[in-house]
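Yeah, one chain of the complex is gone here, protein chain that is, but the others are all in their spots.
Right after this comes chain A.
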Amino acid sequence: MTRFRRSLRQTLTIARRDFTATVFTPVFLLFLFAPLIIGSFSAIGGMGAASVAGPSDKARIVIVTPDRYARPLAEADTRLRAGYRRDETPPELTTITERTYPQGQARAAFRSRDYDAVAVMYGPLDKPTVLYGPLGKTAANYLGLLAGQALAAEKLGGAVPSVTLTKVAMTRERASTSGRNQSAFFAVFGIFFLTLFLAGQVVGTMAEERNNKVIEVLAAAVPLESVFLGKLIGMFGVALLFVGFWGTVVGKLGSLLPAGAAPALAELAPAIGGPTFAILFAAYFATAYLLLGSVFLGIGAQASTPREIQMLSLPITLVQVGCFALASAAASRPGSGIALAAEIFPLSSPFAMAGRAANSPVLWPHLLAIAWQLVWVAIFIAVGARLFRRGVLQSGSVRPFWKRGKS
């Protein structure tokens, strides 16, 4: 048997052990359903926040006006409202018949307990005054538009020209630039989110071997590089299971989206093409996981107690957030110096290149980038194994690198 085949077999043996030891435990279910728990809390929090911050059903915009303007204002409101998205529609319009002291009426409207006035307009329509509350600045502008429309209708003798609109849905031959930027950001964020969730799991895996003293058995039978790679592959298998499960769930939920959502999604089409992008996304997720995982594994292997591992989680998260920030900047400025730096720096390269796939149709840089990233995976594993061999295996008394030099 060649060395390569033997190493491969040993690596897969380690990977298999780690995969089964992780998946066939009750704790794994907790891990698998963690997004559901997080999602539930987010939904509850979101609903609470919406009920506190958003306009309620009792929110109103109010106009104090002579009776003759009530109808044109209502018609103008109907026309203008059609131009807004549902979640951006101004509050319902209420008109109050103007009497001798409209300013007092307007202020009284603000104090009304029958509704929550967001903005109240009074005075002549060519020079109206609008009182508005903390959430009413946009509504105040809207009231101004209504006033203009009502005046125009009055000048035209009440007959606003009718427009017969023919709407034809179009699809672009290529995604818009803003759509590409958005899809680039989504790609960067998607990989960041997945690796944030999953790559950190690798940190403590060597601790099991150290604490149970299995490491010597492994180290005698298997090169440490194979141990490291096997553990990485085993945990990557766990990550794939996680992604596969949630990918299926999200896919099924996606099929429930309304038909009108398709054109909006088409705007997000990546420059390199949907299927190629999907393959590259998967490849970059894999390399991002392996790169960050190999770094975390190497660092985590130096830790010998759960406390030390816990202490490592903060700098590790910061590294991930840093890479995300760099890659996000790259996605918003494709072709810039910062984009090139993010694409070359090994730890941010998968994120940045996924963003590039959304922004640029050229394929060959991706092949180069994946090879470059895999080289760094090998380097990180080799360095991690060397540090482990020197720091941990020597005699059990040699300190990890961050403790060396201390008395």
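To be clear about the criterion, a residue touches a chain if its C-beta (ideal position, glycine included) is under 8 Å from a C-beta of that chain, and two chains touch if they have at least 3 such contacts; residues count from 1.
One rule holds for everything that comes next: contacts and distances are computed from a predicted model.
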Hidden subunit of the complex - UniProt protein name among "Cytochrome c", "ABC-2 type transport system ATP-binding protein", "Radical SAM protein" or "Membrane protein": "ABC-2 type transport system ATP-binding protein"
Touch with the omitted chain, as defined above, among A:30, A:156 or A:214: A:214
Selected residue (touches chain absent from view) among A:3, A:113 or A:307: A:3
Residues in chain A touching the chain absent from view: 1, 3, 6, 9-10, 13-14, 17, 21, 25, 208-209, 212-223, 389, 393-398
